[in-house]
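The next block holds one structure in the form of structure tokens; read it before the comments.
Of the protein chains in this complex, all but one are displayed in their positions.
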Amino acid sequence: MINELKQKLLANFNDVQVNIPEDNRMTVNTKKESLLSLVSYLKNMGYNHFAMLSCVDWIDDKEFELIYIISAYPQDDEHYQDKEKKNILLKTRISRVKAKFITIISIFENAEPYEREIHEMFGIHFEGHPRLTPLMLERDYKIPPFRKDFDTNKYVENTFGKVPSIKERKEGKK
Amino acid sequence: MNIIALFVSPLIALIAGMFFLGLSRKISARIQWRYGPPIYQPVIDVIRSFSQKSITHGKFFDFGIILSLSSSFVLILFLPIGKLCALTSGGLIAFLYLMLMGPFGIALSGAAAANPNSSIGISRKFLLALAYEVPLLLVLLTVMTHYHTISLVEIVNIQANSGWAFGSWALILPGIAYLLILPAILGMRPFEVVGAAQEISSGPIAEFGGKHLAFYTLQHALHVFVGIALFVDIFLGGWTFFGLLNPLAGTVWAVIFGIIIFLLKMTLVLFIGLFVNAVYPRFRIEQAMQYLWKWPTLISFVGLIIVVLTK
Amino acid sequence: MRELKLYFGPQHLGMVGNFSITLQVEGDRIIKAESNPGYLHRGFEKLMEQRTWIQNFPLVCRINVVEPDHMELIYSMGVEKLAGIEVPERGKYIRSIFCEMARVASHLFGAWAYANMLGFDTVANWAMYHRDLLLDMFEELTGARVYHIYLRPGGVRRDFPDGFTDRLVKTLHKIGGKVPDYNATFFENRLFQKRAEGIGIVTRKEAMRMGAVGHTLKATGLKYDIRKIEPYAAYDHVDFNIPTRTGGDAYSRLLTIRDDMIESVHMIFKLIDKMPKTGEVYTKTPNPFKWKIPAGEAYVRCESARGELGLYMVSNGGTNPYRVHFNTPSFNNGLTVLEKALEGESISDVGNIMISLYVVAPEIDR
Amino acid sequence: MSLELLLIIAFSGAFLTYLSGKISSQLRDGVAVLISLGLVAIVSFLYNVQTETVFYQGFFGISLILRMNSLAWFFAIAIVSFTALCIIYSLSYMKDCERSNYYYFMMLLINASMLTIVLAGDLVTFFVAWEIMSWSTFLLISYNRNGALQAGIKYIVLSLIGSMCMLVGILSIYTSFGTVNIADVANHLTPSSVGYKLFLLIIFSITFGIKNAIMPLHTWLPDAYAESPSPFSAVLSGMLTRMGVFGFLLIMYVIVGMKTTLHLGRGFLSFNTILCWLGAITIVIPTFIAMLQNDAKKLLAWHGIGQGGYMIVGIAFGTSLGAAGGIFHTLNHATYIVLLFLSVGAIEYSTNGLRDLNSLGGLFKKMPIAFFGGLLGISGLIGVPLTNGFVSKWLIYKTLILGNAPFLAFAALLGTWGTVLSVYKFLHNLFLGQLPEEHKEIKKAPLTMQIPIVILSFTIILFGILPGLPLKVINSIIVAAGFQALDINIWGVTSETGTLNMLNIFAAIAVFGAIFWGIFKVARKSTPVDQYDNYAAGAAVPKNKYHYTVEYYAPFYRMGKPFLKDIFDMFYNRIAEAIGSICDSVRKIYTGYVGSYVMYIVLFIASLIFVQLTWSIF
Partner (left out) sequence: MDRNQIGKWLKNPGKMANKYSFHVVYFCTGCGIIEVPPSITTRWDAERFGIIPVATPRQANLFLITGYVSTKTLAAIIRTYEQMPEPKYTVAFGSCPINGGMYYDSYNTITSLDKYIPVDGYIAGCMPRPEAIFIGVTHLWKLIDMDKADGYKRYREDYVHYRANQEQILGELDWPPLFSKENL
């Protein structure tokens, strides 16, 4: 079953690498251009549950890796098929500089908050996303906080550490 | 007599109202397996509110709450508490109108606060009032038609001679209808839609703090008192208790015991309300209206027809 | 002036958790609802990159305040998968029992929240009391009421004390004995039924489209439960049902939660019966400060009380995780499904719908 | 002062105003105010005068008569004073409007014609004045053109039906008795058959019912009130519509006679019971329809219909308390509805024509006078104790309850509770709540607009605390009509089954108000905050989006909307359409919309004649 899918993917898409590290996971590495069609292909194959979208900052490679994790809802109420047990990790890499990508909201509606979060935390712009407004944060961080080059200790020291206590402020310390 | 009542009856109402608030908190706590606050906790709350520095949203914000509290006190003067009744002018009709003024004052004050939570609360309050007013009016009209008077005092006096209204077959249906709408009048669950804290942040009083809140609490205490006292006066014969006070007739003791009997009856009625309060969730406002316009209205309507036909 | 903006939270008596919903209201109908999370955002995933594998446990459990145990579980599972550690048999059973206790406690908290939302103080008090009885058991086992930090990679921190299972069974019987009372006053109360029925309807098709998980899905009749699909801990050793309803409304969701709670209690009984009487409860792991885990990635998932909980974890062979990303059920339910479910509902039902979708704010914010 | 002179001043004043407007607008304003105030002065001098004059003899041998009695005086003083206030109000309200000469001319003409109606001693004068009033009203309703013209046409068509009915009635009286003198007709009518009396009552009831907007005949009113200029809306609602009440009093108590009217028929089939029930329906349904309105003036208009029901119930119930209550309510209603229309007008003036209940708010800080006018107006409308509405409503309720009509009393009381809801919405949406940013700087209402509001507010309180003042006149009216006199003192009414004494209510409220105001002052001082420092669940208060106005009683609307349609209006429209389609066949003669209405009128009158014929068989 899972090998069948692997064969199908390899046959239909020419720039994918498919790994099957263990029973229930399948990793699909792909170029960023073909990700969208891959996602919709998988959806048509019955993988209709978009579980999450994650992002890893590979700072040494100067690249972001986007991970789309897709699985399937059960079709039958009583018996679970193999499909539901699978998780497909779709991976693609994009450049770290002026990072941008395409939204998949048209395929999976619930990707919206995930993309918002990634946008906020990594600064990746998702083209075609209807509201890339801040989700969690209200402050403007110069570097999006989840990037590897954002140093929290330094940031905390510079912002929260520099706030004087009331006593200090009364005594004139800025 | 009237002069004494003028001073004493607001006092009794205030103390009893606060006592009822405390009692209801205590009883609810006991039903919920808790120890509950001391019975004088509402008094402490009021003192605390008075000691706090409130905010005001303008003159009218203050005016509404003063109007509300003072008209609630005026209402007490029209209510026979035991044998005390200071004013009789206008009868039950004036009473009904004055009953409206307390909530109306709060509505004005709450709306002046420019908070939509208050506005929604007030809109619910008026809708609920409209809903329970339909059966309530029918009930009161039944009683007034039956006794052929519009005076509350007279209704109590007639009951002293001819037995409680709740015991007479013609008025039992209105009595039941009144009991059914009593939680709505008192604003208890399942009709606690007005100050629904979890929905609209305690509704009309969302902006009340400090003395405004204290005034509101006093007004609420009086409102609870009036809601129950009206039932006791109209259906449970006010101060009468199967001729128990006949030997004392004419003495001061009759008045005092009359008040005590009256308050005991009120406590009994409050308990009924509290037990309903404990086991029901809040209605949605339209459900409350549908309910109130169904059974209580039907029962009181039948009651009115019976009274009109047997007249 | 036509539109009215109403804030439901963060400072609101009806809001469970530090979360905000901005409502656009016409009359008392909601035209549009917008979830506004982030009041509890602490940047856990960033902080975890700066702490060692074991140091992260105190952080992990604080992601979900209401039931921290599944968070610990999934993090342990992730580390185990990356490091290739096996859990001993008894450890697996204890894990399952522990997680089911957490599920019951969480559902009782949910019952409190729902009852409290409708002003149903009596039931709310009972539910909180019974949850406390369960927290006492947690306290006996782990020494803490809320954040237990009991699970660890390779098993659990320590074995059950003597007679713990008996006391647990006794407590659960005590709680279970009150189920008829709960049913009479709460779940099957006609007024409550009227109040909860038909609001916040999410049909199965919509739920699947919006990627809903947990009771939102179960209430539409779909048996989507990771415990069955991809059994972990000791769940493949016991036989249990997944309660479902078909209404898809708040009432169905709440009944699913109730049935799930009862099912969990039964499962605990079964697990206790089947549990190996002796044996190791954990596999030894290296010195936590020097513990390096080989490079790789893992995606693990489990069924928390709120639904599918996922964890994507990457290691670069160091002492710290390289990237941790939790996929919490509330994230989806609270941001996508909630906004949809609230549209067209009355403002008096905002809290009900939110709680019936079982949204817990810190889970969203992380 | 003879009555002819009064009318000459009234009529010539109208023309004079128009002419002086050609010279200068200031002169015109001055003349208008002078004339209207002069009329007030003259009429008030006629207090307690009982006189009758024949002012024209030659009209087909009919003598045209003017007469003055307490009923006429009561209405006359109300008419001239309210019109005078509205004229004063108009000075600034109509300042920048075009065709203002025409407006003042029409206002004064209506004033004069209403005065003639109440002073008329014979039916011909009555009819002619009635027609002048109807037509000039039509012209003034359609003053604003566009939608107003539609409203005006609706009004005039229904008015024409009414006039035709009246004409039929008058002709029938003239052919039967050969006289149109009201006093003579009353004498002649006493021995005539019950059927004929009933015929007269019904045919005149249709006329006056249309004018007073009794429930199935009310359709002209909401649009007319809403579309006409505010000061005229005030006159229209306050006095002009209440000419219907005057008509009812005339036909029921004067022409047919109180005793006869009250004993026509038996039980539910008696004339006054049916009229009572029509009144009760008129109270309840329009009041609840008013809750659905989003236009401030339309809301008031529906209340205008609803309050008319109280008067009808009071008059038709036919006890001395009821009649007194009905007549007193006419005055009270005029006071507060004029006040409310003027307050709305002030808002309209200040916000450049806004009267949509959903787009205003928070004006009480910007327009305190208009706000207090509105507050007292709605208090009167509800009948809050210490306002005049309370007294008249109390009289009506009491007589209904003690007269063993609990269901009528229920309808009346229910109407009051419906009133509370809708007028609170009115007050809340206009004056309370959040002030929109764009209304932060609004132009102040000028003094000439504030004075009438203040005077009327004061009147409401005055008549509320001292109801004895107007009740004294009313007492003489009902005594003249043949009722038992009421026991009236300055503070209220005394009777053996429950007395009303506004003094102790007033004293109690004053004392307690003073006490709690004192406590409030003594307690810790509160900090004033602005409207943006408000509870918003920890968030910042949004500007212009934090006022709950739209569908204020949304749950009720959802429940009630299917039942609270104006079915009669739709019914009439459908009839009009049907007749229009019939008329298509004779289109060469009748073209257009009005034609169908005329056809409708003809059919209507034919049916009335048919009714008369059937009745005379009995």
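A, B, C and D label the chains in the order they appear, each numbered from 1.
Operating definition for what follows: a contact is a pair of C-beta atoms (placed from the backbone, for glycine too) under 8 Å apart; a residue touches a chain by one contact, two chains touch by 3 or more.
Because the structure is a prediction, the values reported are computed rather than measured.
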Which displayed chains the hidden chain touches across the whole complex: A, B, C, D
Which of C:128, C:242 or C:262 touches the chain that is not shown? C:128
Residue among B:54, B:72, B:119 or B:287 that touches the chain left out of view: B:54
Would you write out the residues of subunit A that touch the absent chain, in ascending order? 136-139, 141, 145, 150, 152-153, 155-156, 159-166, 169-170
Just the residue numbers, please: which parts of subunit D touch the chain that's not shown? 527, 530, 532-533, 535, 538-540
Which residues does subunit C use to touch the chain missing from this display? 10-13, 15-18, 38-43, 46-47, 50, 58-59, 62, 65-66, 109, 112, 116, 124-126, 128-129, 131-132, 135, 145-147, 361-362, 365
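Keep in mind that, in the parts below, only the chains that are shown with their structure count from here on.
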Report the chain closest to the protein's overall CA mean, measuring from each chain's own CA mean. B
Whole-Å gap separating subunit A and subunit C, where each centre is the average of the chain's CA atoms: 23
Distance from the mean Cα position of subunit D to that of subunit B, given in whole angstrom: 36
Distance from the mean Cα position of subunit B to that of subunit A, given in whole angstrom: 60
Give me the residues of subunit B that touch two or more other chains. 116-117, 120, 201, 284-285
Residue numbers in subunit A touching two or more further chains are none
Touching chain combinations (by label order): A-C, B-C, B-D, C-D
For the complex, give me every residue of subunit C touching subunit D. 1-5, 7-12, 15, 20, 22, 25-29, 346
In the complex of these two chains, what residues of subunit A are touching subunit C? 24-25, 48-52, 54-57, 67, 69, 73-74, 77-78, 80, 84-85, 87, 89, 108-110, 112-114, 134-138, 145-146, 150, 152-153
Using the touch rule from the top, collect the residues of subunit D that touch subunit C in their complex. 358-361, 436, 536-539, 542, 544-552, 554-555, 557
